[in-house]
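Every protein chain of the complex appears in place save one, which is left out.
A, B and C label the chains in the order they appear, each numbered from 1.
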Amino acid sequence: DLPFVLISGPCQIENRDHALMMADRLSGIAAKAGVPFIFKSSFDKANRTSVSGQRGVGIDAGLSILAEVKARFGCPVLTDVHDAGQVEAAAEAVDILQIPAFLCRQTDLLLAAGRTGAVVNVKKGQFLAPWDMAAVAQKVASTGNERILLTERGASFGYNALVSDMRSLPVMAQTGYPVVFDATHSVQQPGGLGSASGGQREFAPVLARSAVAAGVAAIFAEAHDDPDNAPSDGPVMLPLEWIQPLLGKLKAIDAAMKG
Amino acid sequence: DLPFVLISGPCQIENRDHALMMADRLSGIAAKAGVPFIFKSSFDKANRTSVSGQRGVGIDAGLSILAEVKARFGCPVLTDVHDAGQVEAAAEAVDILQIPAFLCRQTDLLLAAGRTGAVVNVKKGQFLAPWDMAAVAQKVASTGNERILLTERGASFGYNALVSDMRSLPVMAQTGYPVVFDATHSVQQPGGLGSASGGQREFAPVLARSAVAAGVAAIFAEAHDDPDNAPSDGPVMLPLEWIQPLLGKLKAIDAAMKG
Amino acid sequence: DLPFVLISGPCQIENRDHALMMADRLSGIAAKAGVPFIFKSSFDKANRTSVSGQRGVGIDAGLSILAEVKARFGCPVLTDVHDAGQVEAAAEAVDILQIPAFLCRQTDLLLAAGRTGAVVNVKKGQFLAPWDMAAVAQKVASTGNERILLTERGASFGYNALVSDMRSLPVMAQTGYPVVFDATHSVQQPGGLGSASGGQREFAPVLARSAVAAGVAAIFAEAHDDPDNAPSDGPVMLPLEWIQPLLGKLKAIDAAMKG
Partner (left out) sequence: DLPFVLISGPCQIENRDHALMMADRLSGIAAKAGVPFIFKSSFDKANRTSVSGQRGVGIDAGLSILAEVKARFGCPVLTDVHDAGQVEAAAEAVDILQIPAFLCRQTDLLLAAGRTGAVVNVKKGQFLAPWDMAAVAQKVASTGNERILLTERGASFGYNALVSDMRSLPVMAQTGYPVVFDATHSVQQPGGLGSASGGQREFAPVLARSAVAAGVAAIFAEAHDDPDNAPSDGPVMLPLEWIQPLLGKLKAIDAAMKG
């Protein structure tokens, strides 16, 4: 019963200075709270709602910034990959390759990610049952790489809506792999703004608390110093100043739960 | 920030001895845990899946047994009512009138229950959004009775399935009325056994923990000394021996959450 | 393979003149189209979203108006009942007793309705799977009354939304009872207006066509001469002038389907 881990960072790498500033702030808050920290940020947003949504800094610049974060702050770094051609370069720069939810059934991507030997965090598709993730994990494990994380990020619940099923956490844990709860994407309202996804960040702390009480290895929660002006996922990202009180609450619940 | 309350008992009043035994056992466990206790049991199961499902002891015998439980064990007593003609007699015997989820929009029943002056616990229909419960509560409140509880017991999620949305708890709390999480009916698989509802009691403790971490006034969890042979709701009721460890966990999480 | 029947009328009996006018207009349109017609209207709206929603003319006035419609226009008449105490009087005045969707599992109401010997139309709850309706029909049939209709009116699909599953029609038909598709309540957005249900009447003709192509015994579609000012279900009721062209299309599809 290890303590839970925080996976956080801005949705996308906006530029080098911003990524470093966010890593500095978040790693500091986590250290003060005594919570292990993994930095997350994306070099490319490959499935924006709209073709005019901002994509990101690209793979070369992005991986170089992530490597710098890792070197400077000493924290593991996570980023998402979108096709098999990206995994090798990404695995050289980061510790954890994340498979986006829409792509969680793409066999070639899962196999390629697995073969790098990096930790592979697979997000459960909004269209999948939690027990379906056993076959997904098996695709990665078939490469001999058992360093797998499985992440809950909400299930489709009618149109433009998600619901978080806390039963999903123990169900996925039956695979034996650590389970992560993504508290910010779980409060997305997909496509809810017409040309972008909406969200209800005010519910992210509630769901994070519920998930920790259900039992998880890590909480994933994107954060930003100015979420309302962020280029992506603004409606769900947590303002930086929410992180410290949230971690305090989660630590107490985690201790109560595992006590 | 009062501590949470336990509402528990066997799904239906099977007979006087069984009800008294269960009230004795449950009130004892709750007292030892320092958790306020409300006894719940039904005198009639008015909406069984099948016409051959066992209905119960009836209103006269049932209310008399509930009054005896109240007198003997000193705990408040809750039972559900199914039409306006039942509310007066029920309100004389019990403290809390419960409106079943399927009936939560029946105006006459809500008004009649409200007019008794008893506490009214309205279960949210599986077909309702949490914010829809404000108008439901308003029906009761229009009688001048503001002693209202609102209970989450799962939302329809495809066929023969429910999902528990923890956001529902803070949303309903915005009405100002205490919110209850029903951990056992939330793990029903409605109609899942063909001529009866199935269920997954193993997930009830998980959801109860999540709900307490989200924040609730009470946990509702039906219990039985031999659930697998109970005449109704067997697949979801908790074995008596689960209650004590569950309460311990919930108390710790509640303290962490409210600390 | 009989031709399909039209069940129509204003959601509620607003007053005698309006009910007679609507029955006159609708029976005329149906006769011209060669479609058998059943008049539907409610004497009480017992589960309005809000306590201030208009309830209706009441049972005595309502049944008397319905009996007059039946006598004057020679069409069968359908109305909904909400508790067992209403069924006898209702069965004397009308041909078909309708069980509202929220009440479709209330055993006493189903048994009482069945015992009158009238045709009983049970609306499938938004929270039920189509195969669950076999046990519901069996409750009515247990009284010896096999004159049963089963109506699809949408399934819960996330919050404040319904979806119409056309597979439901052949699944319910496996019971051997005629199946009705309710095209107007199926386009409700339950609770979608905050203090009332919204709706999208523009999709009712689409769903009616789909249902006839899937195969049904009857199409249920509420109609009104001024739906936007109707006291209930305005957003879903069809303007009277939509009925004739819709019937023409449905008849052609029905003939193609059964040809």
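Keep in mind that, in the parts below, contacts are C-beta pairs under 8 Å (C-beta built on N, C-alpha and C of every residue); 3 or more make two chains touch, one makes a residue touch a chain.
Since we're looking at a predicted model, the values are computed, not measured.
S.K.: For the full complex, which residue in C:Ala61, C:Leu111 or C:Met166 touches the chain that was left out?
M.R.: Once the missing chain is taken into account, the touching residue is C:Met166.
S.K.: Sort through A:Leu103, A:Met166 or A:Leu247 and give me the one touching the missing partner chain.
M.R.: Residue touching the absent chain, from the options given: A:Leu103.
S.K.: With the missing chain put back, one of A:Glu68, A:Glu88, A:Asp132 or A:Asp225 would touch it. Which one?
M.R.: The one listed residue touching the chain not shown is A:Asp132.
S.K.: Decide which residue listed in C:Lys139, C:Arg153, C:Arg209 or C:His224 touches the omitted chain of the complex.
M.R.: If we include the chain that is not displayed, C:Arg209 is the one touching it.
S.K.: Taking the full complex into account, what residues of chain C touch the chain not shown?
M.R.: 155, 157, 163-167, 169-170, 187, 200, 203, 206-207, 209-215, 249, 252-253, 255-257, 259
S.K.: Would you write out the residues of chain B that touch the absent chain, in ascending order?
M.R.: Contact residues on chain B toward the absent chain are 157-159, 161, 163.
S.K.: Which parts of chain A face the unshown chain closely enough to count as touching?
M.R.: 46-51, 55, 82-85, 102-103, 105-108, 110-111, 125-132, 135, 138-139, 142, 155-156, 159-160, 190-191, 194-195
By definition in this document, only the chains that are shown with their structure count from here on.
S.K.: When the mean CA coordinate of each chain is compared with the mean CA coordinate of the whole protein, which chain is closest?
M.R.: Of the chains present, the most centrally placed is B.
S.K.: Among the chains, which has its CA centre at the largest distance from chain B's?
M.R.: A
S.K.: Could you work out how far the Cα centre of chain A sits from that of chain B, in whole Å?
M.R.: The answer is 36 Å.
S.K.: Roughly how many whole angstrom separate the Cα centroids of chain A and chain C?
M.R.: From the centre of chain A to the centre of chain C is 48 Å.
S.K.: Which residue numbers or ranges of chain A touch two or more of the other chains?
M.R.: Chain A, residues with two or more chain partners: 157, 163.
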